[in-house]
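Before I ask anything, here is the structure I am working with.
Every protein chain but one is kept in place in this view of the complex.
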Amino acid sequence: MLIQLNPTGVLDLLSQLEVDLLEQSSTSERYKLFRNCALAVLNVGSHTDSSLEIYNKYKDFDIRLVSRERGIKIELINPPTTAFVDGEIITGIHEHIFSVIRDILFICQKYEKDLTDQKSITHMVFDMLRNAAALRVNSDPSMIVCWGGHSINEVEYKYTKQVGYELGLRGLNICTGCGPGAMKGPMKGATIGHAKQRNPNNRYLGLTEPSIIAAEPPNPIVNELVILPDIEKRLEAFIRTAHGIIIFPGGAGTAEELLYLLGILLHPENQKQSLPVILTGPKESENYFIELCKFVEMTLGTEALDKFEVIIDNPELVGIKLKSAMANVRDYRKSQGDAYYFNWTLKIENDFQQPFSPTHKNMAGLDLHLDQPKQQLAANLRRAFSGIVAGNVKDEGIQAIKQDGRFILSGEPELMNAMDKLLRAFVEQGRMKLPGSKYTPCYEIKA
Amino acid sequence: MLIQLNPTGVLDLLSQLEVDLLEQSSTSERYKLFRNCALAVLNVGSHTDSSLEIYNKYKDFDIRLVSRERGIKIELINPPTTAFVDGEIITGIHEHIFSVIRDILFICQKYEKDLTDQKSITHMVFDMLRNAAALRVNSDPSMIVCWGGHSINEVEYKYTKQVGYELGLRGLNICTGCGPGAMKGPMKGATIGHAKQRNPNNRYLGLTEPSIIAAEPPNPIVNELVILPDIEKRLEAFIRTAHGIIIFPGGAGTAEELLYLLGILLHPENQKQSLPVILTGPKESENYFIELCKFVEMTLGTEALDKFEVIIDNPELVGIKLKSAMANVRDYRKSQGDAYYFNWTLKIENDFQQPFSPTHKNMAGLDLHLDQPKQQLAANLRRAFSGIVAGNVKDEGIQAIKQDGRFILSGEPELMNAMDKLLRAFVEQGRMKLPGSKYTPCYEIKA
Amino acid sequence: MLIQLNPTGVLDLLSQLEVDLLEQSSTSERYKLFRNCALAVLNVGSHTDSSLEIYNKYKDFDIRLVSRERGIKIELINPPTTAFVDGEIITGIHEHIFSVIRDILFICQKYEKDLTDQKSITHMVFDMLRNAAALRVNSDPSMIVCWGGHSINEVEYKYTKQVGYELGLRGLNICTGCGPGAMKGPMKGATIGHAKQRNPNNRYLGLTEPSIIAAEPPNPIVNELVILPDIEKRLEAFIRTAHGIIIFPGGAGTAEELLYLLGILLHPENQKQSLPVILTGPKESENYFIELCKFVEMTLGTEALDKFEVIIDNPELVGIKLKSAMANVRDYRKSQGDAYYFNWTLKIENDFQQPFSPTHKNMAGLDLHLDQPKQQLAANLRRAFSGIVAGNVKDEGIQAIKQDGRFILSGEPELMNAMDKLLRAFVEQGRMKLPGSKYTPCYEIKA
Partner (left out) sequence: MLIQLNPTGVLDLLSQLEVDLLEQSSTSERYKLFRNCALAVLNVGSHTDSSLEIYNKYKDFDIRLVSRERGIKIELINPPTTAFVDGEIITGIHEHIFSVIRDILFICQKYEKDLTDQKSITHMVFDMLRNAAALRVNSDPSMIVCWGGHSINEVEYKYTKQVGYELGLRGLNICTGCGPGAMKGPMKGATIGHAKQRNPNNRYLGLTEPSIIAAEPPNPIVNELVILPDIEKRLEAFIRTAHGIIIFPGGAGTAEELLYLLGILLHPENQKQSLPVILTGPKESENYFIELCKFVEMTLGTEALDKFEVIIDNPELVGIKLKSAMANVRDYRKSQGDAYYFNWTLKIENDFQQPFSPTHKNMAGLDLHLDQPKQQLAANLRRAFSGIVAGNVKDEGIQAIKQDGRFILSGEPELMNAMDKLLRAFVEQGRMKLPGSKYTPCYEIKA
């Protein structure tokens, strides 16, 4: 089976020089990354979060760039059939394929060297979003980032749909990390809400990264997909794009996101920022949030608790609060001369921007003691959870665990006990991996 | 609570003469009808199909036309709060309110006398659809009429969503009789399918009538709502607009629709018509279709069975078949010089156009014998089921039953037994009324 | 040569009943009118204002309605070739043809009886404009009606283009009576002004009538063409649509328009109306306006002079004044709850609405004395000039003159002298007929 596709978006219009460079990119080491991401995108709807499983299943899949005078097209060889309807690729997936090419092969030509300074990293995040047409100049604040687990139970999933519906009814848009569970529910709900309100400019922004895209492939509802190179740039894209943030129940990744966010909001220069944050879930998940709040309070202090609000079992209230907060966000941005489409004034320390490589050495070396500045502690805790996510669902992490055993996390006993308790709860509640597989922890806590 | 709304659609631009006439309409006997329909539209989402219950609950609701130099606006007094989000009416419902004014108060000025000849009735149906902007000149065939019960079980409801999703993925549009159950599911599913295909011109056409709108209020997803004056014009609107028809499990109303459709398709002049009809449902509903087919075969003969196809438990196949049939529909219309947006060449006998008033006398007088021409039998059976629907959920019917007891249906024993069996099955399967109320039959079968 | 055209606008979507009625219309006495108007529209660009000449030249031209299941199309037999580019009809002319069908054959079905009461006549004017999509609900005031001669000299023509350019630069739209000269210049100028301002919604509204369309055919730039049945309804359409009015030099028709306008603005109920009126022309035309003002002062008094402003040789100032007046127009309409797109609150007495038939008897019977109420005098003077226009360029008028000789106008000597002087000036300045033909007056003034 061989399918040819014409380019979409910026790849529609390439010079021959750019086509040459693209061809070179796709034959270099980047090719494997590109192929795997493309496969992930095509394989949406499969019921596994094991990228290995997917790669094995589609060994004979291939993707080729074909250059022409007037640009490129691509050929898919033996793609998963689920991406097609009566032999035609689903438009949303078609677009995603070219988002992969754009972000993995094309834009990287501009960013070959590792960026280190704050301004350059932020510029790259901005540039990738702009290049994906994900920055809208003349729109009022409306983008709600929804975080939460890819593996959540049916009650929680339904709840995320209801929240999305309430957001959609209020003309708010949705940004998630793509993937199933809490990342898909709000988009489905909002789609119905938008339809009832005749909202013609619905936005469903998906921000992902190469190492997680296979485990959490973007739902075709996502109509703006950006694949940032690593979790740190992805997190920066999330919070500079957000006009409001919702955190649903989730596992280690959700914890990482919350700690990253709090670490930044606690920065003195961000005291006046207007960025509403709501943790929410159904009645049945109340304990989850109680535990999470306890952990936050113990590690980052009561001050951190002031940065968000917890709303249990009330999707409508979540919608009302976020909608009414949009006026404040606008006023704040206006008062600062800042853009609505990108939060330039938010201070993000270099500490939060530098990629953290979750090797056994780096994980073991994390400084996990309560007696350090809150922001620094937040940064370190964020890294710890980031490593666990890698060990759970990212290819490189899984390989590392397979080879060298569990990550060892150690530090101050009080802190380690709290972490252990939290993680155990995630495991028990099935938040680490999709159901169907027994979860074997990739970490070991040592006090 | 008093809410003011500006007009939408054709009511946006009225002359003072028209405003005067509208005001006159709304103070005459039509006013009650208008108020009740408006209430029904506002009350969407309530969980009852008893219009009486609704009217009682909102006794203090009122709606007023306010005339201005530049046209009209309306005032709602004490409307159901569920129609509002943070004090703003949901756009879809806003549009529906003005569809009610347009079809109940405005267009009726043109059609005060009862129409009798075939051409005039068809013209009126056309005119009402055109006036509602529900006829699209430059579109390929894509409108799938979905019939089925308002009261169906969870498995069936999910199935209608899946079918709708498969239709949406194929760029097909949905037309239903509004209301919950099989009339809402396909629209919700199609909304998600359309979103994945980036379909910008989604159509969700709702065709209803004043006497049923309260029991089966239009879902706000409906983005073209037309309120035809009676069931006969509504049925004509359905089949002249349809490019394909799906029949899901349902009760007496669904049986009425099927018999009407078969009666017309069996007309010799309609032999060559290209109009795909599919009966479909989940595995669990297979028996339902077996019974229905038996009844059709017994009454209208095997020839009638050739007019449709039954597909069990295969939403994708339903989508594939209908999508591929669209080319035939187009070819047929083209070969006849007929429009795509309205099936002018379909022959509908006056017998099927004349309103049937379900009084005790008319019901008792129905000629229910097998030994009559098939079309005529179809017309009579259609009337019998139509009366039962009225007795179940239409205000006038319910009143009539309350006053004079059950409708008596009598005729040839073999036929009456078959009807009795079918209706019993509907009752047992809970298809007559929404769950929560015990169903008391409004009819009595006498052989 | 036979050309087939598909319908545009409202004729796109007709029922079979309407098609039947259209066919009946086109075979009745209306057919000749329809054919001649269609020919006039196709013959734009010819250099004569003699309809007879045109009709003679294209004796073998014919136009036929062809009915189909899905509506109508038309066939043109031997149309003037100037309407075509490489065998394709110019889109603007294509639209005009269907405006003719719409206004001559289609809408007349609704208005067969002669309307007499004020409200019904105004409704008809509104209905015809609405039916032509010439009423825009959500637009700010911007429509400038430009009146002036169809036969003006090169300096004056260039001046009308410059004024149009200044209007276009300010986002103002143009409405004229169609035809060449002062009716075409402002549209051409505005087209360039709009292009420089990237104005995407340019409106060039043409209001004409069957009896003048051949002499003054609509320029294809006109993108909204309405053919009102008589001059009285056309004048009403002009002033209810106008947000501002410019009067360029012209002949009897322009005088008619000015007198009509002043007669209405002098009505006590119109005292507070906000409707800027500017008389303007190049330096060379200054005397023209001096004479005109003298005539107005003598007949309608100094009060009438306050209703307009004269600006000589300053297109930019005309633009500035009208643009800045738009805010007042908007405020006034808002304060009255009136529409922007149609001036409902303007009082037009029945006297100005009733058609005046320019027979010899009616012309001779006009009451032309200074000693009568100003409005009544204005109405009578308007009729006198209207008759002269008919005698000059309208078919029926020309025939009447040919048969029975000149119209006799008589009345108070002082007034008759003034009229004589004004008309003589029009003749000398070549404003009565297009150059190339010697002008023979169609009237005789008797004191």
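Per-chain residue numbering starts at 1, and chain names A, B and C are given in the order in which the chains are listed.
We adopt the following convention: a contact is a pair of C-beta atoms (placed from the backbone, for glycine too) under 8 Å apart; a residue touches a chain by one contact, two chains touch by 3 or more.
Please read all numbers here as calculations on a predicted model, not as lab measurements.
If the full complex is used, which shown chains touch the chain that is missing here?
Missing chain, whole complex, touching shown chains: A, C.
Of the residues C:P7, C:G92 or C:G185, I need the one that contacts the missing chain.
Considering all chains, including the one not shown, the answer is C:G92.
Can you tell me which of A:G87, A:P200, A:P268 or A:G337 touches the chain that was removed from the display?
A:G337
In the whole complex, not just what's shown, which of A:F126, A:Y204, A:F426 or A:Y443 touches the removed chain?
Only one listed residue reaches the unshown chain, and that is A:F126.
Who touches the missing chain here, C:H47, C:K113, C:R198 or C:K272?
C:R198
Which listed residue (A:Q16, A:S324 or A:T440) would be found touching the missing chain in the intact complex?
Result: among the candidates, A:Q16 touches the missing chain.
Please give every residue of chain A in contact with the chain that is not shown.
Residues of chain A in contact with the hidden chain: 12-13, 15-18, 68-71, 119-120, 122-123, 126-127, 130, 135, 137, 336-342, 344-345.
In the full complex, which residues of chain C touch the absent chain?
85-86, 90-92, 95, 169-170, 188, 191-192, 195-198, 200, 202, 204, 220-221, 223, 319-320, 323-324
Heads up, the rule we're going with is that only the chains that are shown with their structure count from here on.
What topology does the chain contact graph adopt: line, ring, star, complete, or other?
Shape of the chain contacts: a line, open at both ends.
Could you please state the distance in Å, as a whole number, between where the Cα atoms of chain A are centred and where those of chain B are centred?
44
Which chain A residues reach two or more other chains?
Touching at least two other chains: none.
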